[in-house]
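All protein chains but one are shown at their positions in the complex.
Entry: chain A
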């Protein structure tokens, strides 16, 4: 969407020209001698950190002590360079010249490793672009437009790579995803032009990206992501690891059988030993809850077992033919939606479990009481585009095709309204209890007679691999923290949103800003050497003060690229249907973003947007009603780690809740304070 306000206000800011200067300079290097590409040094401190190994060298050294990389000659201080850069701008080459130089530089670069990486990612970008244009509330015509663009991207892959590379240089980011985000935010005619003459839009593209950047920079942020160059180990080596990790959230209304389905899957795939299963069965029987035996594999706490409901998101792992699957088994009860949010934001894809039995489906789908709608919308707001709808408990309704079709029609209409694409939804009738259609084709004749589709395990493999931000600076929202005072270390677990990790690396934990060293990495309780974007890992950190509160909701990040910590945000939101109370100026809300949550209030409703075109229809309205889209300002009681959506999607997606219900979902468009 157009962010006119930003552009108008911030464009002239000193930081922008400074930014400009940076990659101008960067670019020159890559033309002259690509090998010497280096981050310009900006630290005013006596230390300078090596761009490759991040080791803090003494001021006097001209070469990195550890890896021998030559220090950037421009290491002088940039503090008084604002004036200089302003002057510099006048001498800057015309946009056309810039394009041609970049063309050259990019050609040079394509031979390098980064070029390869880009090529592998560019298809992902295209897919993502296609899916995303749908989400960004455009009119249907526009959606078509966007997808045609991405088709073109597929066809002329070579050109796509080139332009991807080009735009990379232009907006100063080494990541194609980001560019794509900018595109989404740009004007419609802009994206139209892009296809015909990608080069001529350069200046514009980089301009529209900048205001967002400069806003996100807080005082601590020394460097813009433009200068970040990933190390070789951070990029995935396809030959080594054939399976990619897929985070799969299992959501649905309470008692639809999410945990039982997950437990059954794990059991069938041999992730639960016979002995363990026998124990669960026995214990469950003693408590008179034999039907919960499979669920107990995931619901471990006594409280959960006693009540027979999941309260916290459980994590389990299995391997499919294509993926290392991480199951996030979410609670369905409405009181635990906050837990579900904090656990399932990691999801790349989701299984929505529906209880097919008479009355139960209707209860779950009921707008005011059921969680089916809320979960589906939340999952969509986390950026999940691919959905498997598991219609469970088909045994109860005698594997009736009519019942299945009824559910498909009713839910299908709803999914379209939340922005899921029909082609990305898979419908699978199954029964977890009777083991029908889970990891093998169904055996029951009643189901066989009409169902010919894939079984669940197959469906998981048919999911598209998600796009990852390997080449961006490290970002990992903390999902869970365990402290071990005996060893003096803190274990944090979460999913890497961007970048990569390995032991020995120095990382910063926000919001406290403490720097610690990674001692070891664990994945599925087994130590691993490297973790990259998309991986769900536990890291053991050393050098972090134990008394200091490392809390879920914090973010582990690259010491040079700390994430912003803010309490005053501008959001673009969509109010959900059937709001109990309209959103007013001053409404008190609970704010959820990645794993963080905070109480806050809606400070101001700036404008209501047309849901189709995204144009402003009304300024400063009195209230926000169901299904309206709007730009609002939110002030939180406690600051949270956040990034603008255009910079980092996972850290820019928020949801607002009040009175135990989700009232709005949206994205962070601007960090105000």
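The rule we apply is simple: contacts are C-beta pairs under 8 Å (C-beta built on N, C-alpha and C of every residue); 3 or more make two chains touch, one makes a residue touch a chain; residues count from 1.
Quick note on the criterion: contacts and distances are computed from a predicted model.
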* **Complex member absent from the view - protein name from UniProt, among "Histone RNA hairpin-binding protein", "28S ribosomal protein S24, mitochondrial-like", "Protein pelota homolog" or "Deoxyribose-phosphate aldolase"** => "Protein pelota homolog"
* Structure fact -> Where A:250, A:295 or A:579 are the choices, the one touching the absent chain is A:579
* Asked: Which residue among A:248, A:314 or A:593 touches the omitted chain?
  -> A:314
* Check the options A:273, A:287, A:301 or A:462 and report the residue that touches the missing chain. => A:301
* To do: Identify the residue among A:273, A:319, A:358 or A:482 that touches the chain left out of the display.
  => A:482
* Could you please point out the chain A residues that touch the chain left off the display? => 300-301, 303, 307, 311-316, 333, 335-336, 338, 343, 479-482, 525, 538, 549-552, 579-582, 584-588, 590, 599, 601, 620-623, 625, 657-661
